[in-house]
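Starting off with a structure, shown below.
With one protein chain withheld, the remaining protein chains of the complex are depicted in position.
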């Protein structure tokens, strides 16, 4: 008889918005929360018995109830409350994984009264994944859809040439990518003091942007490593970083047929291509630590 | 024999990026340009003769060549150069419509040298549509994907009740929408002084955000009208505004089954719904002017 | 004071599935229904009074209730029930427009009992738009996302060359497009016998596919006209057809640098491009009739 292998279940993409009021000043947290549970789940697969199954609908209700009961200090802290609850309250559930997408909002500046008007920032989506097995925690935070560009200080040459190579060497090109990154914290135990999740996120984002901007790049791999190394060097709460960086190609358009010289000196014109694209993926680790973030970054 | 009706053709979604250098400081324009031409085009439809057809590939080349020759001062000005060119240089082409999407970038702040590092702002997409028939211009600018929210100061009551009505009245609700707007300029003639397209866009965006924030709302229609009226009242270069505003419903979650009171006083929890959604569409006009923006806003 | 122009409102994207049972054999209708109403709506925009406003939530309820009460014979017939209801039951509503997307399902062939298992067909999305002003009907049906290809019998040459033209002439190319089409019926009056909406849709789809396949093409415009003309010639219930046809470019890859001849004789290899793309849009009419379908096809 075929064997049941690894499995998990839960309610995905619970969209929860919490508004707190400090007089006329409102604050907003806007999350998309996904719950995955695993444990003694053989019977539901083999015979259809739901005797061990907490319904996914209940996990949804729990997300909304906990947003009220505990508030949402941070995506990470909210996920910790949820994961702990499922594992400690349900004997059949041995492991809970909570994934969160978070959307940022800015205030709308205006001349009226109150401070309860917001415009969605619309830049990157913040990510958090909280996993708990009843004894130790794994917290991986991240972001996706952060598009960046250096319009110079990027080269690409000295590469291998085989019979299928036609690419010319480049000594001044655009380097652009849409950053997808994940970073794993070394906090694993309730006895340790927890990081300041909000401050950590802001600092990691600042460091990766600055490393991208400040690296004179001979390859996107080199830039990726610098971005990861900057985080490891500056944020002691983080042991591992993984990036997936599509090389968003910008090709200098050949305008010679129209009698135009298209060089970088005075206003270069580029074609921004869609597909195909280079894809560079790598992990950067604190010395002595083990890589645990999976090779393929998913949308948490 | 079936008759040929209105028709147009061209190359859509030419992605053009132009980088200009002012010493170590770079500037970026990032556009998606679509060309649509019409005129004496019966034969290509009826017999397949391309004798009057400027290839869509040529219109693409023209976009890139003009980005070099004329630069890109604004989406509107760039479209004016293109539209004029097609209508005046091709006898068979009597009308050109250029549509532009524009993506904004912020500078990355960092400690290195130079200013050539950018992060895509990621908020709204700016839009422009330029139409020329050889004698007069129609310029419609706009934006899409600008998500805004008021977390209070919105009510909805006093509505019609029929046998299918179950909605309770609301006296303190979230009002959220994803703004899609278009506004038509009264500049139509090369003899008139042209508006400052860049300044106009920034001011229109500011006014619509402020009107959204400052309106105590009894209906999304009322808020829409105030957003349009604010623009007409403050921007004399604009005669008409049309908005398409989905009502992004945020439902207060019923937490009573869990012994929790979910009211707005101290941290309300909402479910952000996807579908269905209310959809409110209307035009606001300067008195005495005619509505010309089509009922259905397309993605330009 | 700024003037209110054309406006409408309603609930968009009501996802309704209806299952009917004929013994162990089930039947499915799967729709996405959007309601837009207009009429005496000045006050809701100007003062926020909802005294004339049937809530969008009520229009949603009506969609589900009518699916039960009237069933869903066809998207068009269902829309007719809804539009008539809103206009005749609400004094302030003078015009209703119902848009429907319909998704097709095939039966799963299997050896078990019953016939209640389905797999979504996943090809085109069927569209219908029903508009009623209390006296006459406008019914526009359509489809989108139907991707077709001729791998030969397409040429493109004899076109205009200007200084920006670099395209070589082509005498054997791939012609591929993603069909978006709309067709308007000449049924406008309850006194006329209504078309068989289901049969009409199947026949129109058949004719447009066959015309695409059977036309030796000198331009995509020619193919478009043939597709429209075939429908007008064969379907007397239809007076007008409009297509929006992106030219999904397939470029023959230059393999000469690798010592390979890439011609059509024995296995040509193409690069399927994303953007930019040619975009061909035109209306084909029954002689003597007027074009009413808007220039820009929206997703109904």
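For reference, chains read A, B and C in written order, and residue numbers begin at 1 within each chain.
By our rule, contacts are C-beta pairs under 8 Å (C-beta built on N, C-alpha and C of every residue); 3 or more make two chains touch, one makes a residue touch a chain.
Not measured: the values here are computed from a predicted model.
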item	value
Touch with the omitted chain, as defined above, among A:54, A:98, A:139 or A:272	A:54
Touch with the omitted chain, as defined above, among C:3, C:167 or C:209	C:209
Subunit B residues that touch the omitted chain in the full complex	163-164, 166, 257-258, 274-275
Subunit C residues that touch the omitted chain in the full complex	15-21, 26, 28, 30, 61, 64-65, 67-69, 71, 105, 108-112, 114, 116-124, 145-153, 174, 209-210, 212-214, 250, 253, 255, 257-258, 260, 262, 264-274
Where the missing chain touches subunit A, by residue	1-15, 34, 36, 41, 44-58, 60-62, 65, 89-90, 92, 156-162, 164-167, 217-219, 221-222, 224-225, 228-229, 232-233, 240, 242, 246-247, 275-287, 289, 291, 294-296, 298
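Heads up, the rule we're going with is that only the chains that are shown with their structure count from here on.
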item	value
Between subunit C and subunit B, distance of the C-alpha-averaged centres to the nearest whole Å	24
For subunit A, residues that touch 2 or more chains besides their own	257-258, 274
